[in-house]
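Of the protein chains in this complex, all but one are displayed in their positions.
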Amino acid sequence: MIIIAKSTVAAQHIAQVLDHQNPIKPVFVHDNRVALAGVKTLPETELQEVKSEIVEIITNHHSAIKSSRDFHPEDTIIKTPHSVIGGQHFTFMAGPDSIESPAHVEAMGKAVKAAGATVLRGGAFKPRTSPYSFQGNGEAGLKAHRAAADALEMDMVTEILDTRDVDLVDSYTDIFQVGTRNMQNFALLKALGKKQKPVVLKRGMSATIDDLLNAAEYIAAGGNDQIILMERGIRTYDNKYTRNTLDVSAIPVLQSLTHYPVVADASHAAGVSKFVAPLALAAVAAGAQGLMTEIHDDPAHAFVDGAQALTPDEFKLLADKIRQIREAIK
Amino acid sequence: MIIIAKSTVAAQHIAQVLDHQNPIKPVFVHDNRVALAGVKTLPETELQEVKSEIVEIITNHHSAIKSSRDFHPEDTIIKTPHSVIGGQHFTFMAGPDSIESPAHVEAMGKAVKAAGATVLRGGAFKPRTSPYSFQGNGEAGLKAHRAAADALEMDMVTEILDTRDVDLVDSYTDIFQVGTRNMQNFALLKALGKKQKPVVLKRGMSATIDDLLNAAEYIAAGGNDQIILMERGIRTYDNKYTRNTLDVSAIPVLQSLTHYPVVADASHAAGVSKFVAPLALAAVAAGAQGLMTEIHDDPAHAFVDGAQALTPDEFKLLADKIRQIREAIK
Amino acid sequence: MIIIAKSTVAAQHIAQVLDHQNPIKPVFVHDNRVALAGVKTLPETELQEVKSEIVEIITNHHSAIKSSRDFHPEDTIIKTPHSVIGGQHFTFMAGPDSIESPAHVEAMGKAVKAAGATVLRGGAFKPRTSPYSFQGNGEAGLKAHRAAADALEMDMVTEILDTRDVDLVDSYTDIFQVGTRNMQNFALLKALGKKQKPVVLKRGMSATIDDLLNAAEYIAAGGNDQIILMERGIRTYDNKYTRNTLDVSAIPVLQSLTHYPVVADASHAAGVSKFVAPLALAAVAAGAQGLMTEIHDDPAHAFVDGAQALTPDEFKLLADKIRQIREAIK
Partner (left out) sequence: MIIIAKSTVAAQHIAQVLDHQNPIKPVFVHDNRVALAGVKTLPETELQEVKSEIVEIITNHHSAIKSSRDFHPEDTIIKTPHSVIGGQHFTFMAGPDSIESPAHVEAMGKAVKAAGATVLRGGAFKPRTSPYSFQGNGEAGLKAHRAAADALEMDMVTEILDTRDVDLVDSYTDIFQVGTRNMQNFALLKALGKKQKPVVLKRGMSATIDDLLNAAEYIAAGGNDQIILMERGIRTYDNKYTRNTLDVSAIPVLQSLTHYPVVADASHAAGVSKFVAPLALAAVAAGAQGLMTEIHDDPAHAFVDGAQALTPDEFKLLADKIRQIREAIK
């Protein structure tokens, strides 16, 4: 249940009256409206004392407020040094899965920039299912990534796995990325909520739409409104031919519910390079405002996830088709 | 395990030698090759006697043979009086969910034909979750549907629920449709395998890709090779905002595995009209060779599933965008 | 929305007033109450004319009425020649997956009877994923099954796949079985609703609890109240080590919602014989009123699903433990 109070003072008073164990919080929303979050559904009788201070009571709404288009109708548009993300803009984010070497990330960056990418992706800290798999090159990777992004005049996006690394990663990157397995790592989300830097938040493997909005709300509640939501495939009963199932409907659904940009990662959804392009095109046709793609010039020897990497040439072809689809669905 | 025999005679001999309870069947595939289906994985020693009659042993292959592109590389193209389905062709199949009246189905048919549809869909036998929901108008519905299709020079496609109705429905329709809930109604599939008429086979709610290919194989094994596979959304853990989850990756995956046309039903996948268009566009961008859409001029009073119906105008707009996307991905 | 009318006459009048396309049906429930099924949710204003004839309006209820414990509080208890199923009774149903020969089914029956089974299971019509797999011995299987059941003074339960076979199977069996793949084969359910013989209805692979209750309602609506619901494992994202995921919670959930007996099939849930016993014990501890188990004296050479069959000795051990657990949870 969400209560909209007449004013900040009213909100504080209502919170005081209704509060018990749960610290009810006033959340400032557009047009001087103040929403009270964390209120349990209450019978009308318990609201008598504060009735005159209430503008509206909203039931049947997911608990994310700052993330909700109901309280923030216009699209959030995020500006980074080299990109504009959200609204009618389309952003290509591409690069190698992991940062392998300074030369390699720069070469990959050059290739994707030529195809239209403005954001250079790459992982220095890799969340691998097995502890015996390559865990990323750590700070050396961050350095190489930063250098390549600077040289190419691109934005850098990289994954953060640990609250203890937030400042370190912050000192290198333009955009943080929170991976699927950490979508509900609330300590990490809170830490990123205190930064003034965009965060790409990837949907968890079995996260509902509401779960994703609430995860975004953790970042927003801390004061950071620069959030980019990413659909990357969910876990379903069939994964024989693809690694995950791209939930393409999540794109228009999220766009109807939230003002944040919604982008797609077709590489992890497909898991196999030959299906990356059709899934990417599908995501764009469904309205995605950006695409993250993994590329590699020698997929067979990629340190991580080579099977799902496009070659630079395949990426270029895909980017051209995407621009045509954007034209078609205008 | 699939065994390819040197000849028909060889196949019959191998079947005789290896057969125990399972009636191993020779399946004729392209170029005079004969595949033996239903063979359990056997150690080499048990194959000694027939080794010289074997051309090839294929392991790690789903059990569908006639449906497999490995044995039939070129696309199957299906010709009906008014449509060409498969290959590079794109087919619009549209109409009301259920046949409500002769006038209504004709009006809906007229609208979708104007937008480019050549196949008029409509249900006379409706598979409803509850026995107390409207079950369709039965033979009266079939008659009205046929009359409208004839008047408009369109093809008719309608769902068949019961083996006892196969001849009845056959006497009216151009294309049979097998619904999600009957994808593994093997008695029905076998009955349709004996007809020489196209069958639209909808994927079951939790059918794997292999399950769908095997279901198609039931029809093909009976002698009917005119099969159209339809992705219509699968059941996943999240159905708050859409009725099902369109598995858009099924489209390119199926096209890589089978030669049958693969089409999509965005209406049932979305379940809500406002999400039908983005899902339809996504399916087309992913390579779907056709689209089935439900329309209604007065969705609020539709007999069945009004919430997911497009209006004729919305359908027209969608069809135009689809043609542009087809152009873009050529 | 379910409306409870004052009387049959009232129900008929209300149905007349509210009816449009949907044939609203009066459903007789306990204590002379008459429920109106198939009513769409209506605003109060549209009910003015019939308000005085309405006893109660129930919202937020699944659409199954005759299946609901709300309208039929006491347990349904089903009596067959050799078994009492439901309530505080526990029924062992066991036998081979498919009827292989007269001697074999009788030997298996003898073994399971010695362990406490009163119902002899076995398939003459087998729903196989591939058309090339063994499809069952048909009527010869039914005959052998009947003969064994008679010789051993047991009840016979066997699967029915096709509406055209209902009379044939009826002439042999004591209990019909509807398999997972046909749970929403509504034509078949309707046909069985006209028989006065118990039906074991297996839950579909991705059927919700409400789907299962509504499927049962198809049988009940036809006039056959002898329904046994069977949980047999659902399809989830992980099937590496078991064939399906036994949804053990479905057992107490169903028992809270419906009065029909709820039994479990641990064989198909496990898919591997070594996990059949722990799953069976779990189902019994959760309150299952019966258990169906597949056994075979030579699992490696079983015609169908040998991997999940218990040997007669394993079954005996399991049956003894089950009796102890029934004692423990009394």
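The chains carry the letters A, B and C, assigned in the order they are written, with residues numbered from 1 in each.
By our rule, a residue touches a chain if its C-beta (ideal position, glycine included) is under 8 Å from a C-beta of that chain, and two chains touch if they have at least 3 such contacts.
Since the structure is predicted, the reported quantities are computational estimates derived from the model, not experimental observations.
> Given the contact definition stated above, which residue among A:L161, A:V199 or A:L229 touches the chain not shown here?
A:L161
> Out of C:R164, C:K194 or C:K274, which touches the unshown chain?
The one listed residue touching the chain not shown is C:K274.
> If I consider the whole complex, including the chain that's not displayed, which of A:L47, A:I78 or A:A221 touches that chain?
A:A221
> If you put the missing chain back, which residues of chain A would it touch?
21-25, 27, 37-38, 63-65, 100, 127-134, 161-165, 181-182, 184-187, 190, 204-206, 210-211, 214, 217-218, 221, 235, 303
> If you put the missing chain back, which residues of chain B would it touch?
206, 235-237, 239
> When the complex is taken as a whole, what residues of chain C touch the one chain not shown?
Listed in rising order, the touching residues are 206, 208-210, 234, 236-238, 240-242, 245-249, 251-253, 256-257, 269-270, 274-275, 278-279, 281-287, 321, 324-325, 327-329.
Note that in this section only the chains that are shown with their structure count from here on.
> Taking each chain's centre as the mean of its Cα atoms, which chain lies farthest from chain A?
C
> Using CA atom averages as chain centres, what separation in Å is found between chain A and chain C?
45
> Using mean CA coordinates as chain centres, what's the chain A-chain B distance in Å?
36
> Which residues belonging to chain A are in contact with no fewer than two other chains?
Answer for chain A, listing residues that touch two or more other chains: 206, 236-237.
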